[in-house]
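Next up is a structure, given as structure tokens.
Missing here is one protein chain; the remaining ones are kept as they sit in the complex.
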């Protein structure tokens, strides 16, 4: 396992470079008997794909997925599901400079020193293009979680650069290009992004993801806690620099009497824990926030060095997202789904027949 | 692997409950030939142990470690190193109420529903006592990293409740009970904690950990990125609710022109990345921040329910840390060490013979 | 995972050297709620322990096991079960020669070149003493399989050196020192062993293990087939040189019309497959045979080399089994149990809710 597989029981093994022939993955461990079609996956891929508004990269990638195995007569068979997405828009260009220099803020320098060779075309393996694979695999996980546990996983942009976006309603999220939970704020976001682009700059974002209806009991103490696996899954998304569960960094300044969620027969009185206690889901909403750094590829000149160690100035031209956070919501949802299905299966393995008389109290919906 | 092992090549398998006979672990994969004694490990354990000041729990645990295997004539043999710490202070008491009710903010409710049985004495497996094992295993990792790569891993408290603690100097850290990098601020911290305790409340903290001299090239894209594994390791520490690498959540509001660290022949111009680019170490300092929630065990009465689902009021008396963050610094250091040694070995496996002509530029020391 | 853990979901992590302070293991993933005591484990350990007849090593080891964790009020809690066996009979002796030379047929030469250091006392980690840990962990697995699936795992010696031992009855197995399924043949075996010992030689053996009542459906194609995992488990027992499932090497000369087990509504017509089809249990008896090589430690002078590469003559004196196969039956049973429980849990994870109308046909009991 050289790092391109994730998940113990529902595992995803990913492959592919930005400008190679294809990207894709093998999903191993999907329970048998679930209806699954390429369309189910395509719907999620289309939420992430480039070119859908002026605020994202204009690369043209239809991201059409083909199911190569593991589905028979419309149902999963329990065998590996291979997904293939051919790369289309491998625009011919002169990679000369990019091959000889290290773009600041990118993985160029580190890949080069690690491997002694790198596919420099579009960032190769380190490209955000790889995240399409996550969304595709996550679509399968989401479907199973919905069908078997009525779990709903939804995300939204909670901050764009300096603009906080208070949650208003889920209905707005799919109706604007920012996954913002409030259409009223969208004009402000658009003006902000237009200005960033005009400055040939980029900006960060904060994404929040919530899973509802997760049953109590998922998560493996002590190292593979549910929240630890979520942190792993989120931090391995390109450009993510921070992860919070529930109150997150706000809990630093909180008193125990405030932070600690009381239990009542009618339910938890609050959800500062973000749905995880002792690494195990509590039945409350799982609440996750992530920090996405600004795109490193900007058209301003920046200092760097070349392969010989000489100083150079370079600007990264081309078709780049001015805020990679804008397309990050479906990716974060997918990663949360992958963690949850893995723990659903792990729980079933060890504790599948546990019976407890104690009533399960309702979770507090909190964000 | 039901969640009690961590690390692919340098793996730690942990066991033990707070009030059982012992806690301990098996460290598998340690390279052979390194000098190792129980004293090496004890030094780190003593930094974490309870009862060292009035600001931490008064439980009396000498935390004496015994090496059961894997060391011969003072050197590691490459075989598993088993570490054993007998529990001493298993104070006899009436666990009646704690057995029948769920302490709010604790794992009681979730363990019960997951397993249908729980060792309620002192939280059993979910007790922070388990973190002693991490410190013990981490001591081995730290020693190897220091000897083979001159890597220095150090942490400090960067915030206590509402009090930010700007970094001043490493020298102060071991000389005060808070791991604060500035002795001048200690009286303020002590007064703050005395007040919290007087209120029978608790408070959170922020811990920062830094690894210096990590070579460029460690980390396995795409899922087992170095930063993702760090996030996993930190979030699986009891009470941690948030993890940041480098600029972390500050990167949300940053412009790309600010965040993105320029490269010059003299070194990186800044370290917003926190030492990781594309999931691979860049040669800069690895910089990690974590949020530790306030202790859930407080002596104030709080609402909860019992096993039958009936409402109860309960206060958690006993010997508890009023701020679990105070003893978290050695634990966070240990977890970072465990991630780094694992990736050191993974790197050696796949890329051990890679040669690159390009000069490696110095890392910027930044915190 | 440097090779001292086995099992994906019910995993055993082993530690300890022959003449170190202790051996033991951590069992992670045991389902919660099962009654378990040290006595349950001790019963199995006593079947393997040395000194029970003149045909095995006279080393005195009570092999007393202590449960350090994972059991509360007599039941498993779902947390790691740590087992500890202190070494008792670490006879003081001069290891000078053994430290400087490589015993032929032993791991001395390979450990030395691999690790550059070795604990030469009694073979250190490579000693068959480590198999006590397998038996202890296997006892837990056996108990769960029996209670949850009525699975019976039993082994016997099917050949001792040149003497084939046809299966007669299970009742005889525990009543003679050879685990022979026929007490009538025991005098012949004793005479044979007495002669081998008189010649200061050793001899091999063949052990057969059978699991009854394994349900159809366990095993993970394509690489982690049930039979592949069994082969792995058996071949990692010290001194094992061959593994067969069902007809094994007899199938080389068989015709398809003979080998292939027909299905009838009353059951399978034969069991050449040994209970596994396509890597998945068929509901028939799982039938496994293993070849155990003769003990390498013999008191005859043999050629070898020392650490400097010079030729030496050496005889291995001390307390050695003249046939390690004699004590191998409980070990092989334990390993089969460990594989089966792991696949029981893996099956439950992925296919726990599969329902099939087709009747399950009875398995043919065949050996």
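Read from first to last, the chains carry the letters A, B and C; within each, the first residue is number 1.
The rule we apply is simple: a contact is a pair of C-beta atoms (placed from the backbone, for glycine too) under 8 Å apart; a residue touches a chain by one contact, two chains touch by 3 or more.
Bear in mind the structure is a predicted one, so any value in this text is a computation, not a measurement.
Only one of C:61, C:182, C:220 or C:285 touches the absent chain when the whole complex is considered: C:220.
Listed residues C:18, C:176 or C:295: the one in touch with the omitted chain is C:295. Note on the undisplayed chain: of the listed residues C:196, C:326 or C:344, the one touching it is C:196. The hidden chain makes contact, of the residues C:97, C:169 or C:241, with C:241. Annotation for subunit C: contacts to the undisplayed chain at residues 1-6, 8, 12, 14, 102, 104-107, 109-116, 125-126, 130, 159, 161-162, 196, 201-206, 216-225, 227-236, 238, 241-265, 269, 272-274, 277-283, 291-298, 300, 302-305, 307-311, 325, 346-347, 350-351, 354-361. Seen from subunit B, the chain kept out of the figure touches residues 8-9, 29-33, 78-79, 221, 345-346, 348-354.
Remark: the residues of subunit A touching the chain excluded from display are 1-5, 8-11, 13-17, 20-26, 28-29, 32-33, 66-70, 72, 75-82, 84, 114-119, 124-125.
Methods note: only the chains that are shown with their structure count from here on.
In summary, the pair subunit A and subunit B forms a contact in which both copies contribute largely the same residue numbers, shared numbers making up over half of all those used. Here the CA centre of subunit B is 38 Å from the CA centre of subunit C. Remark: subunit A and subunit C have CA centroids separated by 45 Å (rounded to whole angstrom). Centroid to centroid, with C-alpha atoms defining each point, subunit A and subunit B lie 25 Å apart.
For subunit C, the set of residues that touch two or more other chains comprises 8-9, 29, 32-33, 78-79.
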